[in-house]
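One structure is given below, represented as structure tokens, and several questions about it will come after.
Here the complex is missing one protein chain, while the rest keep their positions.
Order of writing sets the chain letters: A and B. Residues in each chain are counted from 1.
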Amino acid sequence: MEKAKIKSTQLFVLIVLFEMGSALVVGIGTDAKQDAWITVLLGLAGGICLFLIYAKLFLYYPDVPLTSYIQKITGKFIGRILGFLYVIYFMYLSARVLRDFGELLTTTIYSSTPLLIINALMVLTIVYAVYKGFEVIARVGELYFALVYCIALLGFMLIMFSGLVHMENLRPILENGWMPILKITLGQTLNFPFGEMNVFTMLLPYLNEPKKVKRVCIGGMILSGLNITIATVINIASLGVPLFERSPFPLLSTVSKISLANFIERLDVFFMLYLMVGGFFKITLFFYAAVIGTSDLFGLKDYKKICFPMGLIILFASLSIASNYAEHIKEGIIIVPIFLHWPFQIIVPVGLLIIAFFRNRKKQLIN
Amino acid sequence: MSILSKLFKKKNKSKQNDNYRQQQDPDAPKNLPILRDYHENISRLKEELGNSTDVAFREFNLKQYKGVAVYIDGLANSNMISDFFMDALLKNQEELQSDSFQNLVDKVTSLGNLRIINNWGQVYESLLSGNTLFFVEGHTKAINVETKGWDKRAISEPTTQLSIRGPKDSFIESIRTNTALIRRRIKSPNLWLETMKIGTVTQTDVAIMYVKGIVNDKVVTEVKERLNQINIDSVLESGYIEQLIEDQTWTSFPTIFHTERPDVVSSQLLEGRVAIFVDGTPFVITAPAVFIQFFQAPDDYYSRFDISTGIRLLRILSFFIALIAPALYISITTFHQEMVPTTMAIAIAAQRENVPFPAFVEALIMEVTFEILREAGLRLPRAVGQAVSIVGALVIGQAAVQAGFVSPVMVIVVSITAIANFSTPSFAMAISARLLRFIIMALATFLGFYGIMLGVMFMTIHLCSLRSFGIPYMSPIAPFNINQQQDVLIRFPIWAFKNRPPLISKGNIKRTGKGQKPGPPSQSDRKQDSDQGDQS
Partner (left out) sequence: MKMFLALFLLLFSILPVLSGCWNQKELTDLAFVMALGVDKGKNHRFDVAFQIVNPGNVSAGQGQGGGGLPIAVYKSSGDTLTEAARNAALKVSRRLYYAHCNLLVIGEKLAKEGILDIFDALERDPGFRTTTEIVIARDSTAEELVTTLTILDKLPVSKVTKELQTSEDMLGETLKVNIDDFITSLVSKGKQPLITGYSVIGDKKIADNSQNLQITTTKAFLSANGIGLFRKGKLIGWINGYKARGAVWVLNKVSGTDVNIDWNGKKNAINVTPLRSRTKVSAKIKNGKPMINVVIKEESIISEINTNADISNPNEIAKIEKKVGKVIKSQVIEVIKEAQNKKCDIFGFGEKVHLANPKLWKRIQNNWDEQFSETKVFVTVKPYQRRSGVRRNPFWNELKQ
């Protein structure tokens, strides 16, 4: 743990940036076709429920991160193993997002630049930010939050004025009934991006007013969830379902369709700007959680020493987790939710909460 | 960058051990007495000052007093010495009866600011700061009279920080005049001033000024502590102090503000900042400084708020133009040709058709040429400067394009960069954009827009990590404070400046009273007015 305190507005901003980070880029729930936005909203609702679990756990142990209280709840030995698994989980996720990010750049603009270089430079920036500490990350978040919102509003207006939005593309609603939607929600949108809020179990102790935690975090989730919904709606409405399904990066396709007065067009750069910012925060927060978790588990006094080595690990992990993009996506859709997201986001926290509940009740009884 | 500084610190540790002051004069003559025989004093002075010819000795011989007046020609006001002191001494000869030293002091001197000094250590201190010393035969004391009076420049218009509207005076090289300029503006007993001497050899006067009750006392102590820690032979300009007390060395951004305008210093003092005056320079530094401060020009507050807001936004925009315009050009022409509209892309391509260099080299050549011209223009005598700028304009603008070395677009880019750079009110901030520009250009060459973004991100992380005397550099933007936005991107009307920035000032926070918003007189007042008007 680092000695840092952040304000609730800063936490809010970080949550919004984190949630929207890659979810806007890769497009979520595309399998639900024109109902993708419904799965986003359902995912949001489920995510909030999940977060209530995390918040409850946090309120039991408001001063320490997950890796510490997991030891208190389950005992030293199991706790350490679980904590270590969590650290690896966070590292894997940050490597994954990094890979997403690098893949996007290499498929669109930097087709002949090695992935290594693109990712290495990103990691360098991230390590620098983490090295500077959590307060700095939060401040950078505030700066870029404004930027992202300006770009988003501008993009929104441009899309509207270009006449790209055809709302009839959203119909018919619920063509195939609720079942497929629920399936996709549980398998995809619940875990990504909303379940990923569990990274904040590592970061909540930095909040200077622990009482506000629920309000701030759920507010942030709702705002980002609405933004993602709006973006999904716009994507479907302007691309049409077939193209929406076929695009690996729907938002990119939408943005590249903007054409206003034959002059304002080819705005892919704006998209890249957004991508950089969103990707940066998502990777940084995962990475920071992993670094803090490691230093917490191994009792390191100064987490800064392991920033560079862990950065290197993430860099090389991002290159080696999949040999091609198809494999990467396949892993992301099938393996990761079942074997990683569900246990780490849902099963373990629920278990922890139950144990913690009984332990704390016992304590209260004794007192 | 702090990693780098750490590496350097380790190396420097061994060097810091040797104490400069001790080497300079091993046995400081601190507690030596003043001799009875004034002749011996004279010869001692002559010896120790190396017979410097500007040391003037004037011996006098009155009834029972023999002695010598010593002063440094040029530093001391010789008129003052002869008019007030020597005359008085000669006229009042009759009154000198007893031969006590005190009598001489009391009766004779019509000058104020008299001091008796008892040991040799103080002799140089007062002599070298322009005072006159009287050694009297038979006494181990000397009279020290304040006769400081060297030639100084008159107060003139500021030369580096111009403004359309606002006071036209600026600081000069004399510390006393400078502090007086502030005193004249802030007539409050709470304006406090502390003086110290820094520089083991130069013994430069350094003054700290702040408004008690507004300033954060912690900052004052911090400033004093940092000043006290300075151990250097010389302080020739406030830049020395600035570089010795700033929070971060490894940054190109100024974390301490400097100005030559008294109105700026006054306003900063009233916001709770500390001003540091250094003798011998017209530049006063103030701390703590925040990023946005470097984009606030004095005119902003003298003209109306809508206009100043627009202009301030323009300045911030031009800072970014100065930072990334050439990098954008490079990345558009070498990476993202699809970004620009087709006709424009073709136009640029047509212009670059005959240019032999890659875009980066072209941009680098032009930028470096321009920087050389600008630097040369600064150093050259004013008369020649004109000629150089004409030659430069011809070389860059005309000949290079006609020869086909550079494309006309590049000339446009370079000139817009240069002009944008000049519009930053603070030179210290503008120059950091100049430096970073080259790094971002290099990044753009390797990775296009991604490189630019990386560079800008690195820069923002760095900016967010900076602090100036404990205040986050990017405040009040990051950390964001909604109550402090009156003077950031948008300058609110003056009546809306309710509070001082709370991060900087402590205690007396309130700025404006209630109901300061001006407006036409209310309905009932107007009725009365018109009634009266009808009657008359």
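In this text, a residue touches a chain if its C-beta (ideal position, glycine included) is under 8 Å from a C-beta of that chain, and two chains touch if they have at least 3 such contacts.
Only a predicted model underlies this, so the values are computations on that prediction, with no experimental measurement involved.
> Under the definition given at the start, what are the shown partners of the omitted chain?
Contacts of the unshown chain, counting the full complex: A, B.
> Sort through B:349, B:372, B:435 or B:509 and give me the one touching the missing partner chain.
Only one listed residue reaches the unshown chain, and that is B:349.
> Identify the residue among A:117, A:165 or A:355 that touches the chain left out of the display.
The one listed residue touching the chain not shown is A:117.
> If I consider the whole complex, including the chain that's not displayed, which of B:78, B:337 or B:481 touches that chain?
B:337
> Against the chain that's been left off, what residues of chain A make contact? List them.
Here the touching residues of chain A are 107-114, 117, 120, 124, 168, 171-172, 175, 240, 242-243, 253, 256-257, 259, 265-266, 305, 308-309, 312.
> So that we can see where the missing chain sits, which residues of chain B does it touch?
3, 7, 333-335, 337-338, 342-343, 345-353, 355, 358-359, 408, 442, 445-448
Criterion: only the chains that are shown with their structure count from here on.
> Can you check the complex and tell me which residues of chain A touch chain B?
Against chain B, the touching part of chain A is residues 7, 9-10, 105, 109-110, 113, 117-118, 121-122, 125, 128-129, 131-133, 136, 138-144, 262-263, 265-266, 268-269, 272-273, 276, 280.
> Along chain B, where are the residues that touch chain A in the complex?
3, 335-336, 338-341, 447-450, 453-454, 457-458, 460-462, 464-465, 472, 474, 477-480
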